[in-house]
Structures are given as structure tokens and as C-alpha cells.
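A single protein chain has been omitted; all remaining protein chains appear in their positions.
Right after this comes chain A.
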């Protein structure tokens, strides 16, 4: 049962000198461009409502200028809203005094920045320990913790270096370690990996996923890259010109884009890497459960075709074909592993990409089998083609798998 941690209701942000006087225009529903032309105010965010659950990675996505940075800066009030409610853990963040807000920022949230935001005059270790040191923790205490986190992100030995002496990827690891070092429950990441080259970037994504498996933080992650969003996100929100156009699970967004804008977004995505087998498989219709050959032949006839997946009390066993059944001399014989062919099932959680070769090479559609041996569905070549179809997606998939092969 998902437990809501952050709630945003009716959030508006107008940039300009007199936002309050322009708000009526916004409520009338005038467009961002109109308002800018008429009043010189920029509509940063418009009527944002969202709920973020404990322990999930919530991705906010959108093109440049869509208001992603503006939105994420509202969570810790680096930016104050013009209107709206922000609640974290049932605390109304807008009602905090400046002292309370400091405490809130120190203990509740930490943040990773696109251009790292490291302090060039502090060593790597001092940067990582920064959050704790401004909380007034003793040097011994923050040094110990910072050393530990540096080790976790794979930067042991760099303690005494200055940020300028590190590569971009290393600097962002420092940024990540700094964020984790305060033990804050919520992690805000504003295009944290966007400044990194693709290889380092996917490495960092792996690391984040790995850490998240251990730490179970609530992460708000901003990106303009759908691949990244799909890879990391438990849920995704898409912003356009300051408005929320769609919220949902990655599969939702990929398979049911709400608007043309979202569709354009997902058009080029590498679906093979984004979708799991479960989302595209067909329900299992070719189940053979008979005890004897004769019964099996009857079932085979019913399912119309010359093959089926044999399932007994122990779960999925293999593929049986009409030919194999007919070849048996004795109809009353019990089903046995001589009759069925071994055919390994694939996991419903596997990424499509990982099963492309088997699907293409296999004689039959692949059985989808969960950990307990239950037959959950089947994945055929035509299923795969249907989802991956549409020229650009396929080419893209091809290109990316070549890149991956090189790694």
C-alpha cells in the first residue's frame, strides 16, 4: 500500500515583479505566451497537483523550459510558490519559519545538482560532510560518515582532492555522496546525470538503482531524457510549459500517451529497453494440463494449433507438439518428459531487449514463467514486432544495442 509522503496541490508560480496582480489572468486560463506579452510575467508552473509516495523514484520530465527545475525547487522552497500547498510528511512547508525551514532542509531533504554545485574551495571530503558540518556535528563525526559514503560511491582515496581535480562523473559521485551523507529521507535530483557522457551516465544510473535497492529513499528525479526516466522511474510526470500533461507508470506513458506532446516524446524511445515482457505478452492460451496423451490430444485440438505449453502440479515443464503426441504408440500413456520438449521460460520482469534473440530464433512463442513456475503468458515474434514496430524506434533500438555490445 503506497504511503503518500509529498503532496502538492494547486501549485502556481509566476515569475515577475507583481505576480499577485497577474494571477487573475492565469486563473482565466490565458496562455503562457499571452501573459508574458501582456504583463512581462513568466508563467513558470500552472496548477500542479501531485502525490509522491514513500520509497518511490518519481521522475519529472519535460523539455527545456518546461518548469522542471522550478518545480523541484519548490519542494525545499529554494523557490516560493505564488499559490498552492506543499506538504511533506503532513508538514505544511509554506508555514515554516525561516529557522524551521533550515531544520527542515537539513534533515528532511537533500539535493543533487545538474552542474554538481560542489564548493570549489573545499576538499572532496569537506564537500561530502558539508551537510553534517553545518548542522554543527563534530568534525570527527562528519569525517567518519563522509569517508564511509565516499567509499560507497567508489571514491575512496580522493578525500583530500579538490573538486576541480576530478572528472565530471567523479564530481557528481561526490554530489551524490554529499546528498546521502545527511541521511535525509528525500533526495531531490535536478538533471543530476545530464551533464555526463552516456557511458558514465548509465553507470551512475546503475549505481543509483543499486543504492536505492538498499536505502529505499524517496527520490524525485528530473530529466529531459525519456530513456533515463523509464529506466529509473516508478512513476513519471510529464511537464509542458509549466503544466502537468500526464502522470503514470512508465508502461502507462509508453503505451497510452495522453497527448501528442507525450506521444512525440515517447516516439523515439527505445522500447526494447523500457518495456518488460509482462507489459506486452499475451495471456496464456495454449496451456496443456492433461495427465495422459489422449487427454492432451483433446486439449491440443481445443486450442487450435500444433503446440502447447505443458503445465502440471509442479508448474511449467516444457513444450508439447501435436507431432510428438501422435508419435506415441500408446494413447493411455501418462505424460512424461519424453513427450515434452525442454524450452526455458522467460521472466515476466525481463526487459524486452534481453529476450529479443530467443524470441526471434525460437520455433514457438516463448512461454513467460514467473519465479514459482506459473505460466503467465506467451511472447511471440508478432507481439514483439507490434510493440517495437514503427521505423525510428526499431533503428534506435538497433543502434543502442550495438553501443551496448561495445561496452
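In the analysis below, contacts are C-beta pairs under 8 Å (C-beta built on N, C-alpha and C of every residue); 3 or more make two chains touch, one makes a residue touch a chain; residues count from 1.
Just so it is clear, contacts and distances are computed from a predicted model.
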Missing chain's UniProt protein name, "Acyl-CoA dehydrogenase", "Glycine betaine/proline transport system permease protein", "NAD(P)-dependent oxidoreductase" or "Thiolase family protein"? "Glycine betaine/proline transport system permease protein"
Quick one: say which of A:36, A:78 or A:255 touches the chain that got left out. A:78
For the chain not shown, which residue from A:35, A:109, A:320 or A:339 touches it across the whole complex? A:109
Return the single residue from A:62, A:81, A:131 or A:284 that touches the missing chain. A:131
Footprint left on chain A by the chain that the document does not show: 73, 76, 78, 102-107, 109-111, 113-121, 130-131, 134-135, 162-165, 178, 182, 188
